[in-house]
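Shown here: the complex without one of its protein chains, the others still in place.
Then we have chain A:
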Amino acid sequence: MSASIEIAGVSKVYDGGVRAVDTVAMDIRQGEFFSLLGPSGCGKTTTLRMIAGFETPSAGAIRVDGADITHVPAHKRDMGMVFQNYALFPHRTVAENVAFGLRMRGLDKTTIAAKVKAALAMVELSGLEDRRPAQLSGGQQQRVALARAIVIAPRVLLCDEPLGALDKKLRQQMQFELKQLQKKLGLTLVFVTHDQEEALAMSDRIAVMNGGRVEQVGTPTEIYDQPKTRFVADFIGDTNIFRGERVGPNLDVGKNLILALPATEAQGAAVLSVALRPEKIRLTLRADVAGAAGSSVHGMVENTNFLGGAVLYRVTLEGGHRVLVQQPNAGTTHLFVPGNGVTLEWTPADLVVLKD
């Protein structure tokens, strides 16, 4: 039965005083696909290893279904784990790899054989039982690692960048399959990744980590559309960040640019940063009629970056600010070229005020 995990003020300090994880707190719900997202060295893997029991927290507690497991050894935690390099046993066959956890649980041979068969069928590896890991492709090894972890019906499935070594196409396929499997089995899944697209695509909720701390926990849309901190806004996707001084209902960000703040942000700090996603800006050929003050500005296309389904423009505003604007690829006639004078427009409500 899947479990919930509570991470309560957990820190990990290594010898020499390096704080890899700094008072991290989060609640992972039962049956949830929960991602730990962040750049390398942000403490996401250390956090996962503490949940798995390979590292002991220096402070704080980890509870599974309310029971404190902070000092329970790894082999008694009943958690499945898929390692970054899969960590398949090279001296054992695929079937033996998958059977390992069942054998450790003292199940009888017929039960083990049946469960192994079912697990391999679930990851579509039937027929490869007698191969050795070295004889499998990366994608197949990944599936074996997954089968080995889920066959024990773990309370929690932990994944440490499991798709990192796969090429893009295969990775997308595995993302889809893993997500489907997780929903089907109702697994609580903790997924470590540095790939924001992967995290956004798969997760029910994401914890964005930086420098050993949690910056924000939220659903993919919350993380993307309402980033709370400058780091989150910057780390997830492309974004334009302006910093300036509050002047009445507006923000003066210098260089003759005044932005109208969202109505909900009428009160607050005198100096603040706001983020505006490139795709929330509408781009049109420069019109002589000026748009609404505070949510429209003129500029010139400096260069373009064709992404296929969309085009990313770097636009220099009249005052000198440079902003990114993303427009869907609506056909060749609608594309802008460097040198085009353009008008940028947006809805003030799309500006997100950031905590520094």
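By our rule, a contact is a pair of C-beta atoms (placed from the backbone, for glycine too) under 8 Å apart; a residue touches a chain by one contact, two chains touch by 3 or more; residues count from 1.
Criterion: contacts and distances are computed from a predicted model.
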Match the chain absent from this complex view to the correct UniProt protein name in "3-phenylpropionate/cinnamic acid dioxygenase small subunit", "ABC transporter permease", "histidine kinase" or "Zinc protease". "ABC transporter permease"
Of the residues A:G80, A:G212 or A:G299, which one touches the chain left out of the display? A:G80
For the chain left out of this view, which of A:A3, A:V24, A:L37 or A:A52 touches it? A:A52
Of A:I152, A:L166, A:L200 or A:V301, the residue touching the omitted chain is A:I152
Determine and list the chain A residues touching the chain excluded from the picture. 52-54, 73-81, 83, 85, 87-91, 100-101, 104-105, 132, 134-135, 148-149, 152
